[in-house]
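Complex shown without one protein chain; remaining protein chains in place.
Order as written gives the chain letters A, B and C; numbering starts at 1 within each chain.
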Amino acid sequence: MSLLEDLAASYRVLAAHDIIDGYGHVSVRSDRDPKRYFISRSLAPELVTEDDIMEFDLDSNPIDQRGREMYRERYIHGEIYKARPEVMAVVHNHSPSIIPFGATAAPLKPIFHMAAFVGEGIPNFEIRKVQKGTNLLVETPKLGKALAVTLGKKPAALMRGHGSVTVGQDLARAVGRAIYLEANAKLQMQAMLIAGSRGKINFLDTAEVKASAPVQNYGRAWNLWRRKGLALLKGDGS
Amino acid sequence: MSLLEDLAASYRVLAAHDIIDGYGHVSVRSDRDPKRYFISRSLAPELVTEDDIMEFDLDSNPIDQRGREMYRERYIHGEIYKARPEVMAVVHNHSPSIIPFGATAAPLKPIFHMAAFVGEGIPNFEIRKVQKGTNLLVETPKLGKALAVTLGKKPAALMRGHGSVTVGQDLARAVGRAIYLEANAKLQMQAMLIAGSRGKINFLDTAEVKASAPVQNYGRAWNLWRRKGLALLKGDGS
Amino acid sequence: MSLLEDLAASYRVLAAHDIIDGYGHVSVRSDRDPKRYFISRSLAPELVTEDDIMEFDLDSNPIDQRGREMYRERYIHGEIYKARPEVMAVVHNHSPSIIPFGATAAPLKPIFHMAAFVGEGIPNFEIRKVQKGTNLLVETPKLGKALAVTLGKKPAALMRGHGSVTVGQDLARAVGRAIYLEANAKLQMQAMLIAGSRGKINFLDTAEVKASAPVQNYGRAWNLWRRKGLALLKGDGS
Partner (left out) sequence: MSLLEDLAASYRVLAAHDIIDGYGHVSVRSDRDPKRYFISRSLAPELVTEDDIMEFDLDSNPIDQRGREMYRERYIHGEIYKARPEVMAVVHNHSPSIIPFGATAAPLKPIFHMAAFVGEGIPNFEIRKVQKGTNLLVETPKLGKALAVTLGKKPAALMRGHGSVTVGQDLARAVGRAIYLEANAKLQMQAMLIAGSRGKINFLDTAEVKASAPVQNYGRAWNLWRRKGLALLKGDGS
């Protein structure tokens, strides 16, 4: 079944791009029932195959658990699908360059066209405002809902002290945004370094964001990523 | 046919050096007709083989399209070939370290002999001066012409919010300049970091640039790159 | 025997993550005798196999040397096992990003949940306070004891001009802490860069550290790492 194969491939693609390591997950809304989503059982991304995919309802209850261990943070996915009917795919990760932005007051801004969606605004989820003294994990429906509220209508949100979440109307966009959010953060950091404290950085302006973000579907890259992900899945022999 | 094989190998070489990822392209002027150039059909660089190469006239109309999808930004190549009769190869990419320089006022300067050509001056293409509210892509003849005007007689130009273009009298030089423009940007960033805001950086001087840039043909590296690119093409099984 | 296989795999895992290069070592306390520990003979980590593992008492005397060369710094391990009965595994390495923190007054702080243990405090071992004019190596019982005193009850210690040591109640934790101590250092460096000299960085607070550090067992990652390490051991053909 093609959607689940694409989902398993997405785990491999994100791992190959160092967006996820032993942790992080990606999900996709069911194409047969918008009140269901698919995500791997609790497993390191590089080990995920199509057989590891489980189905959940939007409260993140498993449809058919069969004793399999589940990601404790699956509420990130379920609550976003609930709040955002048009979102079909969600990525949660700890990609390196976005962590420093979550921990400082420096806002992410769109430095190149591949990440024009950054210009729509990337809110930062401060879990402490919802609950003090957590282990930072979004492991309850309440925390998942709060994250979905912070995300609002945006394509991505940082999560302070933890990572980020990106969403999209298909896997290509959610995965592409995760990859290019990381790239934008890294490049912006370097621009801040060379511009210095008084220096101006010439980001994409509002009109450029509007002309670019909505049409960017990461289609050409997705063809390559998907092919690589499927090759990794086969090489695995699982 | 050797020129097209070299062109396909160049896609692989640039991808292996992380100069291009799912995006970016390289072209070569036809050796039979200076009013024609070769470039891949719209495809991620790592997938390009000799069979994917298409021929275009200098207005970037396909000679024999046969339904193949074309890069929307092929005007970068066509308009530069029109404006610069001695240029035989063009690379367009989003290599990471040059993006921060395109977005700030810090000019690129030649920090080591491998990138002495930087000392000839690297202009920065501000697409907003030509057209406001674009998606940053050079997808019309008008934008291609404007980029060629900004490039002028130089070996490379930055493209604000987007990437860069490098040119040369053969594939070895256009590819080598793309690789070493990226290297120079990265090293210059680090020198700016350790020199600090008041610090002086000792770049190549005018006489050194003049003695070095014109004779640098990246010949020894090209032999290695070409060999690796051809191996990648074969490993691909295409 | 599973413990030694896990230990050999840990050498490969740490090398694959660039935490150790030609140098660095990992040990595990014997599961049969708490007064003994296992560590490789003196060998570059990427070459270590189960057959290279030697057994030592807590004074770091070999049980059965058979002419094999021993790490001169094995006292790091023996003296920590003596001082910390609950510690079952120790990693010593020169991972890149922690060296700059050992050499400056900037304290490491927990920037993301994967390295929450950093919030328990990471002391810095200044060997000069124990002995002047050393070659920086912890190659005597006296220096090993002094390092164990500096470490105290903490999960890790920096070693100025040299590297770091991480400990844990099993290999997964000692290895995981080595990997994520390096990650935290790199991310904190970047946050310091973008926050600037007056800028505030929002680290995990005390309650978050308390909720997260003790329960983090790196279990999901360890399953992946161990599998990769064993694959590397087999590919080696030794």
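What we mean here is this: a contact is a pair of C-beta atoms (placed from the backbone, for glycine too) under 8 Å apart; a residue touches a chain by one contact, two chains touch by 3 or more.
Since the model is a prediction, treat every value here as computed from it, not as a measurement.
In the full complex, the chain left out of view touches B, C. Annotation: of B:Met70, B:Val149 or B:Leu187, B:Leu187 touches the absent chain (contact as defined above). Interface note for the absent chain: among C:Ile99, C:Val175 or C:Leu233, the touching residue is C:Ile99. Check C:Gly144, C:Gly163, C:Gly176 or C:Gly229 against the missing chain and you find that the one touching it is C:Gly163. Although one chain is not displayed, its contacts with subunit C can still be listed: residues 21-23, 42-44, 46-47, 94, 96-97, 99-106, 128, 132-137, 160-163, 189, 192-193, 197.
Residues 110-114, 116, 183, 186-188, 190-191, 193-196, 199-205, 207-208, 210-212, 215, 218, 220-225, 227 of subunit B touch the missing chain (whole complex, contact as defined above).
Everything that follows uses one rule, which is that only the chains that are shown with their structure count from here on.
The touch graph of these protein chains is an open line. Matching the C-alpha atoms of subunit A with those of subunit B calls for a turn of 90 degrees, to the nearest 5.
Chain centres here are Cα averages; for subunit A and subunit B they lie 31 Å apart. Subunit B and subunit C, compared by their mean Cα positions, are separated by 44 Å. Counting only residues that touch two or more partner chains, subunit A has 193.
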